[in-house]
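So the structure is just underneath, and the comments pick up after that.
What you see is the complex with one protein chain gone and the rest in place.
Naming follows writing order (A, B, C and D), and every chain is counted from residue 1.
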Amino acid sequence: MVNLANPILLVVIPLFFTFLIALSGSFLKSGVKYLPVIAFALNIIVSLALIPEVVKNGMVIATTAGFKPPFAIDMAVDKLGLFLSLIASLLGFVASVYNLFYIDEEPQEKFHALFTLLVAGLTWMIITGDIFNLFVAFEVTSIAAFGLVGFHRDKGAIEAGFKYLVMGSIGGSFLLIGIIMLYAATGTLNIVDIAQKTSNLTFQQKLFPFAMIFTGLGIEGALFPLNAWLPDAHPAAPSSVSSILSGIMTTAAIYAIIRLTNTIFDFNQIYFFLMIFALLTLIFGEVSAFFQKDIKRMLAYSTIGQTGLFFFAFSLNTVNGLQGAFMQMVNHSLSKGMLFLVVGGMIMQVGSRNIDDFAGLGRKMKVSSFFLAIGAFSLMGLPPFFGFWSKLKIIFAALQNANAFLVASVVIILLMSVVEGAYFFKLLQVMYFGKQEKDVAVKEASYGMLFSVVVLGTVLLIISFYPAPVINFMHKAAAEIINKNYITLALKLGGL
Amino acid sequence: MNILLEIMLATPFIGGLLAFIGGKVHRWVRFAVAVTFSFLTLIEAFVYYNVTIKGVVWGSLFGSKLILQTNPISWLFLFIVTAMSFLIVIFSIGDMEEDRIKLDSYYMQLLFVEGAMIGIVLAGDLITFFMFWEIMSWTSYFLIIYGGKKSVAAGYKYIIMSIIGAYSMFIAIAMLYVKAHSLVYADVATTLAHSSATFVVWTVVLLGIGFFVKAAIMPLHTWLPDAHSEAPSPVSPLLSGVLIKMGAYGLFIVLYGFLSVQLAGNIMPSVFSTPILLYIIQWLAALSIVLATFLAIMQEDAKRLLAYSSISQIGYVVLGIATGTSLGVAGGLFHALNHAIFKGLLFLAVGAVIYRTGTRNLSDLGGLVKKMPYTFTALLLGIIALAGVPPLNGFVSKWMIYEALLQKKEVFLLIMAFIGSTGAFLYVYRLIHSIFLGQLPKKYENVKDVPILMQVPIWVLAVSTIIFGIFPGLAMNVIVKGMKLFGFKPIAYTLFGFPQGTAMGALKVINISAVLAIAFVAAWVLFLILSKSRKVSQYDNYAAGQVVTPELKYNYSFGFYMSFGRVIKSILKLGIERIYNYWVDAAKIFGDYYMRRVYTGNLETYNSYIVIVVTIAAAAILLGGKLW
Amino acid sequence: MVKMILIAIVAPLLAFAIGLSFMMIKRKFVARIQRRYGPTIIQPIFDIMKLLLKEDNISHGIIFSLGPIIAIAGSILSVFFIPIAGLNMLTGSGDLIALLYIMAIGSLGMALGAGDSANPNASIGISRALTLMFGYDLPLVIIVISVALQYHTTDLSAIVAAQANGHWALWSLPLSAIVGFVVTYGALGEHPFDIITAPHEVATGPMVEYGGKHLGFLMINHAFHLYVEIALFVDLFLGGASNIFIFYIKMFAVFFIMMMFDEVLPRFKIDDAVRFFWKWPTVVALISLIIVLVK
Amino acid sequence: MVRKVVYSIFLAIIVLALAMFFAAYPFGKNKMTVGEYYLNHGVAQTGAANIVTSVVLDYRGFDTLGEVSVLFAAAAGVAILFFLAGGTKREQEDLTKPNFVVRVGSRIIFPFILLFGSYIFIHGHLTPGGGFQGGSIIASGFLLLYLSYPGTRTNRDGLSIIEGLAGLTFVVLGLIGLFLPQYSFLYNFLPKGTLNTIVSAGILPIIYIAIGFKVASEFAGIVDDMMCQVICRGGGK
Partner (left out) sequence: MIYYVGSFLLIALGLYAVIIKKNLIKILIGLDLIASGVNLLIISIGYVKGGTAPIFSRAGLKASMMVDPIPQALTLTAIVIDASEMALAVAFVVLLYKHYGTLDIKKIRSLKW
């Protein structure tokens, strides 16, 4: 029997099922929608199988084509990568279950194929150990996402898709330029190998590739001036896709930045600027979300804000900061993913995305509303939900070596948290206490859709009430990243 | 015994969940569960009477231990929380009937709030404290907005201000954590003892903002009038009687658990032999006493009146706690207990009136004394206690605070405190007059007194006002013992009052009440000896020759203190809320303006952002890798 | 023990007698100022007797009847806290600050009873009474604090003792004494602060519905009230007295001066009254207080 | 106008910075490290004469899998965007008919295009070119057909089956490597054969053929979708 603890399977299994969907789409018709569920169920199994290995060795490396890196592409899963890919698989799984009941528009087989590909690409971005492979994964994700954003083919979806496409492809080009610069400088494409060879480069020589890569990944990762596509694209996409885009895509892109920054670009001067980016992202995201009437747009802006928050924590460049960033990533992925799924079911029932039309849903869709409240609370960072622990950690970390700027940043972060609370509570009170003017027959979402929500909600609740394992795990992961264990481990385990 | 702390903390949460689940079966199951569990909590609280337990570790986070503890001071607040919650649960059964409001999660939220507050008082470290503080904020938010449409706006304001306050605390806690890497109270105290004055001041100020928002000290009080008045009747006493005390408790812990008067005096200048920080807190408290009193006098809404009164009374609590002398602090703590009792009583009594009449607009009511005599009597006791008139409990604690201020010669604060008390006399009279006295409107002719389940909590509290008024020693027992732990000199007290030497004068409430009772009986006997009087209808009245008919509203209740309003017009115009609204609006316009200029919807603009980012990087490289 | 009971019985009666004597004198005195002959000097006693013995009493409800009783009970209670002529009855159980609030019990009873009469004139009267109370309370509080600080105690008997041998507070705190004198006007509802009972507008205000024994009780209460307010002033500023005659003389002196002004003054509107109290008396009292503080 | 000038300056800055950066790595200088390894060992390790192919399909085969996925995603995306609900039917009245020369010419050329394309991808491991190039050439043949016969519609189901099969072939070929003792995805398990013959380089030609089919069918599908967008009318639901 084949050893399941192989990160490459995380990518290959969904790809296999993608092509299987394409193959069987013509005769299985709507039966293909069950294939993604199987694919991600398998992915979850693989991720779980990887856990003992990763905990034991700190990292699992899988090479391709029978050659050793740097001559072949390798997939390297460290602690955090594993955690994120587990979340990606989980989110993919629940979203594909959700899709069974959610997607009724044609062409279904294309949708499911692209959906599978999207999640596969995101997992790929997380676990790849080769920088050009990262670009390929980036493009797989982007192009799958372009198609999915335009899936509804209405005015808004097309416009959003097009904007996303133009910005995404510019970003892709910049990312490629950055990669090429690194290649020109080092002659190799393996991340660890590059990291070994960039140590003798000047700051300038490292800064430019970094800027290019940062721009490219920043577009996907929703960093402030580069994120203009996001508030358009997330609402336009079907909700399950929004859930993935919001829950995993930003996280994956930021994770990629974090990893590259901590391996290849080993410099400290840049973090101040990253912090400014993060704060701008936070401010614009949260403030804009406050003014939204469209619920998915609001959540999309909130995603920007959350991204700003964990990017800020990352840019502290300390173990604690990174730990906070990772915790917030997990929190954001689960909560925001869940929120989009919940909201999708609500929009289906209400037939509108306007928040005012959601009035009174709290009484009619009890389970959905309950989980929406939990997700919102976790995002706001109210105890005893997981967001509280992560926010606690981030603020503690930010004040660790406090200077005036950091204190000001903390004030801004907390102010923006207040803004976040303002709009989420507005939403909640409309839902629970608003009066519905229109007389629409609203039922609870179907059990299948609720299933996915409940699964995510339960996971969130479990890590909320029993956060110690996650916190400790994240602490180790952060310590490994800061201590550049990625490189040493990769060298030890034959990643090079 | 120590494990009971955790059980105690868990009891209300479990009870809440069970009440929610049980409510699916039948509503009486829900009532039964809620009553049982709130009673259990009360029993568990009594186990800790006069017990000090230090440091039960129940977890650990980020290298800081999570600790539960109890001492007589926290027991005092624990007692307030559990006892009030129990009474409110009972009252709610009568007040919140199934058909009036949908109840499915009401008891769950009520018990959750109780649990959160128990968590706050039992906390032995700041993380636990802060966690339960936040839980308290949002659970009570849901309780507030149970009241319907208007209460939603009030709840919104409440939760936003709570979050702001909580985050202010958060910064301070983070600063402490970073400095000490442990947030256990003892460690925090040691840290502060070895810190610079700036650090201490910042910590106390930031923590204080959080507490002041909860305690509704001006100028952070604006959520309270709306929230307290719009919340459902049984929730208002919880908010007013208990929840805002958490701010006072927090302040006490910070000022005397972390700092001490000596330490504060060492690192900062003193005014009137009070460290300046405490002095500023005292002034804020005094300002809230006076201004809130003025505002309360002008209210037309019974619960709003009581809400402003709460601001004013919590001002006394904070004023007392911030004096820093044994007498003052004891007075402040005692007043916290007393205020919980009489304000809970008043809110419940007003709730009972609302229950029967459906309105809380003072000018719509009147003459109910004939219909609801028991409620009237309870409310009368409540207002006497609130106005600080002997021999009820409010007087004793206020007296202690006055004496403490007088001892320290902080005369301006003392004047303000006195004024607040006299003003209280005005508004409480207005309350009882407009509801119970005067002409009985025709529509309320068939009003009955409230059911027994609602009477019981009201009367328990009413009797408590007398008990704690005549026997202040009962509470002093706990308070003095607890304060010893915090390094205060114990004050001399007896069961009935304070002997000569404790303050600048003596007090023996039992004598006052005894003489009053004798005088009353004597006068009454004289009254009865004289020929009997004959009862006449309320329409048999002097009306300058006119005939008073039931259709005519022959009652002076709207704008009761209108002429006084003219005197304080200029003060009323000073709207703190308006200033807040102005800034919030400005921020909104600002945010909207910039958002519209960033997310224009124009792809060209978006693309140029990307180019600009790259250009900045490129320029940096051209400039030789320098980024600034 | 017997002595205590004796005192307990005698003190209120004494107070009542003094108050009543003032009432009697006042009727005559005012009439003479207004160039009338005036009623016989014991007319108030006749009034009270007549009212108390009336056979047909009407009541608007229990609280209406209880109001005067509470008022009298409160007034009698205050009597015990004011030391006269070396009798320190209950001053050990409650000090000056307690006394300030004990004095409010009577007002509360009066207000409750009047409120229950369901007559808007009564309500307006109470509204004015309470407003006025709020008005004069500010300077009153300030002077009380000044005196307490001056003698480092709030125990009234101690204050009196400290003023023995002519060291009156009137000399050491002249400004406070003046303010206290003005405040006593307000507390007694005399001109120019008789807006509460203004018979022309609100038909004697709180008392409008009272008659018979109720009104009789209120008149008794007024006698007590007169006594309490003036005796407090005497104790605070004129050093009390060692025997009852000197005390009475001091009180009479105060009352006499008050009447002199009383009858020549017009009436304040209620808001003007409050403004007045919060302006000059407060400022003067504050000055006095600051002097004490600095000293 | 200001905008143009400002952004021109910005772009000039970017170009200057790029130039400055690449000045350190001058044109024509040998910058190889890993590449050298490929050149030296590629033939022996993969058996393909074309080192680029051995890099594309073997050393960096995983990239190519991604590339195939990207193309697949694009085709699926176009299909989604141009999807017409309720089936399609041909309507070509408003189209001008292509002239005779085009029609006849394209008929003659079309088989040759197919042949050429096939040649390219079959010889991908020997000569320049490969699956992508060959597939595109074949797709261009289809484009030619569409131009001359606008009414033609390809069998879409057939195309997606080819797509799927080709993709699966690639993945399955890769997965087989995981069942071998070498335990590596895309392991070249077939015998290497002799250099410079068709049957050499193990699985590489098979993959390239699969890619060729896949690319051809995908591009043809895209072209079909785009043509259809112009000439087909949705039947409505």
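By our rule, a residue touches a chain if its C-beta (ideal position, glycine included) is under 8 Å from a C-beta of that chain, and two chains touch if they have at least 3 such contacts.
Owing to the predicted nature of the structure, the values given are computational and were not obtained by experimental measurement.
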item: Shown chains that the omitted chain touches within the full complex; value: A, B, D
item: Listed residues A:Phe146, A:Phe224, A:Phe310 or A:Phe473, member touching the removed chain; value: A:Phe146
item: Which residue of A:Phe19, A:Phe111, A:Tyr183 or A:Phe311 touches the chain not shown here; value: A:Tyr183
item: Touching residues (missing chain, whole complex) on chain B; value: 595-596, 599-604, 607-608, 611
item: Interface residues of chain D (partner: the chain not displayed); value: 3-4, 7-8, 11-12, 14-15, 18-19, 22, 25-32, 34-36, 38-40, 42-43, 49-52, 54-56, 60, 63-64, 66-67, 70-71, 73-75, 77-78, 81-82, 126-128, 130, 132, 136, 195-196, 215, 222, 225-226, 229
item: Missing-chain contacts mapped onto chain A; value: 132, 136, 139, 143, 146-147, 150, 153-156, 158-163, 165-166, 169-170, 172-173, 176-177, 180, 183-184, 187, 189, 231-232, 236, 288, 291
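Just so it is clear, only the chains that are shown with their structure count from here on.
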item: Set of chains adjacent to chain A and to chain B; value: D
item: Pair joined by the larger number of C-beta contacts - B-D, B-C; value: B-C
item: Closest chain to the centre of mass proxy, which here is the mean CA position; value: B
item: From chain A, the most remote chain by mean C-alpha position; value: C
item: Length of the line joining the C-alpha centres of chain B and chain C, rounded to whole Å; value: 36
item: Separation of chain A from chain D, taking each centre as the mean of its C-alpha atoms, in whole Å; value: 30
item: Where chain C touches two or more other chains, by residue; value: none
item: For chain A, residues contacting two or more additional chains; value: 204, 208
item: Contact pairs between chains, per stated definition; value: A-B, A-D, B-C, B-D
item: Interface residues, chain D side, partner chain B - complex; value: 7, 10-11, 13-14, 16-18, 20-21
item: Interfacial residue positions of chain C with respect to chain B in the complex; value: 8, 12, 52-63, 65, 68-70, 72-74, 76-77, 80, 90, 92-98, 100-102, 104-105, 107-108, 111-112, 115-121, 123-124, 126-128, 130-131, 133-134, 137-138, 141-142, 145, 148-149, 152-155, 203, 208-209, 212-214, 217, 269-271, 274-275, 278, 289, 293
item: Residues of chain B touching chain D in the complex; value: 608, 611-612, 614-615, 617-619, 621-622
